[in-house]
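A single protein chain has been omitted; all remaining protein chains appear in their positions.
By letter and in written order, the chains are A and B; residue numbering begins at 1 in each of them.
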Amino acid sequence: MTSGTVISGPRTDADLTLGGFHPASAPDFLPPSVLRSLQLQRLRAIVQRAFDRVPLYRERMRQSGVTPDSLRSLDDVQRLPFTEKTDLRDSYPFGLFASPMSEVVRLHASSGTTGKPTVVAYTREDVEVWASVMVRSFAATGVHRGDIVQNAYGYGLFTGGLGAHYGAEALGATVIPISGGNTDRQIMIMKDFGVTAICCTPSYFVHLIERAAELGVDIKSLPLRIGVFGAEPWTEAMRDHIQASSNLKAFDIYGLSEIIGPGVGIECECQAGLHIFEDHFLMEIIDPSTGLPCPDGVEGELVLTTLSKQAMPIIRYRTHDITAIIPEPCACGRSIRRIRRIGRRSDDMFIIRGVNVFPSQVEAALLAVEGTLPHYQIVLTRDKGLDQMEVQVEVTPEVFGDTIGALERLQRNLAHSIENTLGLRVDIRLVEPHSIQRSEGKAKRVIDRRGETK
Amino acid sequence: MAGVRLAARPVAPHGKLTAFDLENRILSPDECLSRCELEALQLARLRQTVARAYERVPHYRDCLRRHGVGPDDVRSLNDIARLPFTTKDDLRDNYPLGMLAVPRENLARVHGSSGTTGKPTFVAYTRTDLDTWARLCARFLTAGCLRPGHLVHIAFGYGLFTGGFGLHAGVEHVGAAIVPAASGNTPRQVTLLHDLGADVLICTPSYAVNIAEVAAAEGIEPSELPLKFAHFGGEPWTEDMRAQIEQAFGIVAFDNYGLSEIIGPGVSGECVYRCGMHIQEDHFLVECVDPDTLEPVAEGDYGELVFTTLTKEAMPILRYRTRDISRLDRSPCACGRTGVRMSRVVGRTDDMLIIRGVNVFPSQIEEALLRVEGTAPQYLIEVDRPGSLDEVTVRVEIRPQDFSDKMSQMQALRDRIDREIHSVTGVRVTVELVEPLTLERYAGKARRVIDRRVTRLQ
Partner (left out) sequence: MKIPQLSLFLENRPGQLGHPCRELANAGINILTLSLADTQQFGILRLIVRDWKRAKEVLEGAGHVVNVTDVVAIEVPDRPGGMAELMEALESASINIEYMYAFNYRRGNDAAVVIRFDDPDAALAILQKAGFKIVSSTEVFDNMAG
């Protein structure tokens, strides 16, 4: 939308060829030695920026006896302290900003681990870098100018919607910014506009497939070619199902708002792991319990350092996503390395309809209504492809009124409180006391049945 | 339909706005063209637009031919009266994008608005259109005090609705920072307004009142929020409401107007003199007509606004009947902008309702009921604004075949109606099942809507 974000040059025939090389993708193919020296140069600059401008980083680096000057090689990144999600919360709202507000053009927020949101900032350059990695993401999947992109990620504070939007727009595609929800309309638009590429969470697309079948719309007969799916973990089995039932090619995209939003990494047309845009993001895989690096190919926690982010540099962010680096080069020729798709996490966070949820947030919301924390359980299921979250709450004598109306009010208040915290509508089921199973006195808080077949 | 004529004085520094904040700044010299220059520009652009529409849009070629007008017949601005009107129905009949004047692959964006039936109508933009749109929004935002360095909280819905994106691009063009809060989850909006300290609020006026109420309920005095001023649009509001909001937040509130068929927000907006909204006449040709005779109304009288786009590439629109009742003021404005000023919209010529910024037609609700029940039942739509937010109650008469002695089944029916209406209109309503024959029947056409907000507005 800003004139500066237009990355695509004049239209060429190559742009219109499926799999054609997009000029913006050039950094994907840098010779490894050039890429590593670019990374080191950027790492030193960003660490210097963080040290100079962000008290928290300066403090931490001093404590661990590291200075920006002492970074001689990329391996030296291991000497820097980690950054955790809680650091963002504790420095809320502006504590990690490295740019003055006059240079910040955008703020995004995600719900935090407890009440307060996590805020991230972008300068104009950051927004342009974000658009450029999203252009490279789309280009890697084969989206090109002339494609009609239906963007069904939610718009607003969530980075998914605007991130994908700017990328598709800068690529020169036609964007339908439909945002999330209203499935019937999504299907109508997909059909009536001849949509060729769609962005949403993989589970929502499965839901679209099922709903389309109910409406008598044959998705296979539509011109839909490419699906860019992310914001939640998914599996090869799910990809097979999606590709078999829709004739599109399904690509996994990775990102997190603390780093930039979507566009940290993407699968190329080989669909064999996610290329990380290493010129902007430095990746490490560590053993989550020791914090020590894992050798290439060994599974561990992904740790990311932003290499170009001006407004909010992030040093060694613990993503809690478990993956491994794929050491072999990719058949597509990209020199930027790949990671395996994310299968699980090292903490209790779960993702539902693209929203990150910590059980502690649900607790805070229940507490806000009831005053005391009731026994509760979160049950995750998948109904027609759509993630459902049900919070079962045991009824206590304190909240039990003898009219239906009073219980329905309680249900509504609990649902509102959770929606206010998570930005997510969930079902509340009131259950009888002691009906939630306890193990050693403590209830198991999350039951994830999404993987179970119906 | 008596309108309030405001004294031509600029907003006095008050609340948190200083004289410096309120400086009259003009973004583009095109906003201050003399009438003669402006009309010459308009005529040249009108001729271009008509020629493009004639050459590239079959609908317009047919219409113009039927009217016996060719592009060459437009010799003066008065010749606009010879052109055919465009209505919402024309857009719907050309669903989804039958009125494009550019090849499909030149489109950068598609937006939509709710239609009178389930099919929404769509509008399209080229890259150039998007740039124009951003500039036009930037112009009225600048006229209303926005400067680089401000932090702007946008609580309009993003997505197909043009409100969020139009203002977002305008703010970006000005060079201010954005919190893209979108709509919904009001307690979180309050948290962000408080903690991030936005200077500017952009949303519908009724949502601003809601934010004030929720803030107060959360123990935050709205006037203690750092907000300095606001730009409101997307629904009709009144001077009383402006006074109420300004007092609650201690801010200055500006009004703006737009509709997706023409471009979205950016058609017109207030300057610091706040004596009507300057229409950006270098891009939109405006007429004010009697909705019955379609003849121009006398100077300064209320009538229906009709717009012709002068620069839209992707989808030029000739003489679009907005159904919005307003009036035009051509007297000079002290700010120096020469664009004619339109009053607030005081009513509609059709039965469209604007609920929390979303256009809703009673026929959509009827359609949703049809989907659930198979045949159209008796229903009544009641719209009210008890606090700040529009509330819609749809009363539906239970028919014998729908009745069950199980409460659970009745609740399921109510929930199904609820979901269908939300799916068709995008608005959440309260559904009440009522006994058969309790809704009043009227001879001939049933009265489907009771809008209590109207009486509250006056």
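Basically, a contact is a pair of C-beta atoms (placed from the backbone, for glycine too) under 8 Å apart; a residue touches a chain by one contact, two chains touch by 3 or more.
Everything numeric here is computed off the predicted structure, so don't read it as measured data.
K.L.:
Which listed residue, A:M101, A:M349, A:A415 or A:V431, touches the chain dropped from view?
P.N.:
Going through A:M101, A:M349, A:A415 or A:V431 one by one, A:V431 is the residue touching the chain not shown.
K.L.:
Decide which residue listed in A:Q63, A:T403 or A:Q437 touches the omitted chain of the complex.
P.N.:
Answer from the full complex: A:T403 touches the omitted chain.
K.L.:
What residues on subunit B make contact with the chain left out of this view?
P.N.:
Considering the whole complex, subunit B reaches the absent chain at 406-408, 411-412.
K.L.:
What residue numbers in subunit A mark contact with the hidden partner chain?
P.N.:
Its contact residues with the unshown chain are 395-397, 400-405, 407-408, 429-435.
The rule we apply is simple: only the chains that are shown with their structure count from here on.
K.L.:
Centre to centre, by mean C-alpha position, how many angstrom separate subunit A and subunit B?
P.N.:
Inter-chain centre distance comes to 33 Å.
K.L.:
Would you pull the subunit B residues touching subunit A in the complex into a rising list?
P.N.:
95-97, 104-105, 107-111, 119-120, 127, 130-131, 134, 148-149, 151, 157-160, 164-165, 168-169, 172-173, 175-182, 184-185, 187-188, 191-192, 195-196, 407, 423, 426
K.L.:
Contact residues on subunit A for subunit B in the complex?
P.N.:
Residues in contact with subunit B: 1-3, 6, 92-93, 101-102, 104-109, 116-117, 119, 145-146, 155-157, 161-162, 169, 172, 174-179, 182-185, 188-189, 192-193, 404, 419-420, 423.
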